[in-house]
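A single protein chain has been omitted from the complex, and every remaining protein chain is retained in its original position.
Our next item is chain A:
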């Protein structure tokens, strides 16, 4: 939403002389906030019209994937039954915004055939949501002096409308999932996630909502109760994609919690990358050099992990010792009676299709030699199966080294990028915390729906004419730089 507002205020200011901008900053802030109020009002107006129970069928009519629909409803019902600790307000806001989007396509895009759908939507795009209409009218006022030849514009408008319509169809097809996130204090939050969101984005919005202090260790952890295993989702992973692997009657949980092991690898790389047996200290400067050496080059070398591990035999509760080695191409073991020459190694599994999980309490569940177990399985497997591989280490250190080395082999540089990104957020969080809260709050309330709203409202105003949209991109950057300047000044003042 923030993006819209940039555009709305910048339109008049762009025409003014830039010298005045500094003095006008306060005014602009005022205008901006006023605009924001209007918008929230219009959102509020739309809200009481329908209750969530009525809204749900509306979703059913649209072309959303059935599965996601069922899934969401199931979760909502569950959430409603749970009663007390559901953040219904936030949920309502999310649902309302979806409803608004959908109302722009009054017809249901079903299997009636592509062309027919196109034609229909063409005529209907003119009905915008409250918010959108307001914006386009606003833009019209300040840009009417640049109206081109009527017919030409009409043609353009039509083409643009088709594009917008297609955009909206696409938007409507975006799966959204209502999820329950469990916190470490046994409470839970209900929120809506969009199928395009990465774990990082979801973490960000959770952090903003929960005011729990920023740290790169905050993680989304998937726990599979039935198999007694868990995994920290990587920041770059797609959350919805992972959650859709769960079965409908799943007892799985999604935990929002701090886990030091998530990025321990980067905080103390010497314990993971050097293949040493004992933990040790290292100067920060050397750590950086080591990380740069491992992840900075054109290829990432996998830490040399090898050693005896216990492997659970298929279908039995017995564990056998084997000598395992990790290579970039997968996990191998040394066959009996052979030396560990590369060519004689037997491929245990390749890492493309499996994830590495942390097994819990396997000593009692599977008679494991120790409780330091890791599990390798395809993310879609949710029940006991011969395709799940269980490995057991002698101590927790070995386990962590293996798990982290497998993560490096699987994700390579991406892991390091995730870490750097998480660190950047942490640093940025300090700057942001000193800003006036009103402007940020309004941004965060809709942050569970990234871009979706701002996207199509900017679509609709670019539909007015080509020239305005060109003007926008320019002035938008001007304004945003003014904002950032102002913020910087603000933070300096407080320091």
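Just so it is clear, a residue touches a chain if its C-beta (ideal position, glycine included) is under 8 Å from a C-beta of that chain, and two chains touch if they have at least 3 such contacts; residues count from 1.
Keep this in mind: contacts and distances are computed from a predicted model.
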item	value
Chain not present in the shown complex, as UniProt names it (candidates "Glycine cleavage system H protein", "Dynein regulatory complex subunit 7", "FERM domain containing kindlin 3b" or "glutathione transferase")	"FERM domain containing kindlin 3b"
Omitted-chain contact residue, chosen from A:258, A:293 or A:395	A:293
Residue in contact with the excluded chain [from A:317, A:353 or A:367]	A:353
Contacting the left-out chain in the complete assembly, out of A:180, A:259 or A:327	A:327
Residue numbers in chain A that touch the chain omitted from display	113-115, 117-118, 162-163, 166-167, 169-170, 245, 247, 274-275, 286, 289-290, 293, 296-302, 304, 327-330, 332, 339, 341-343, 345, 347, 350, 353, 378-383, 385-388
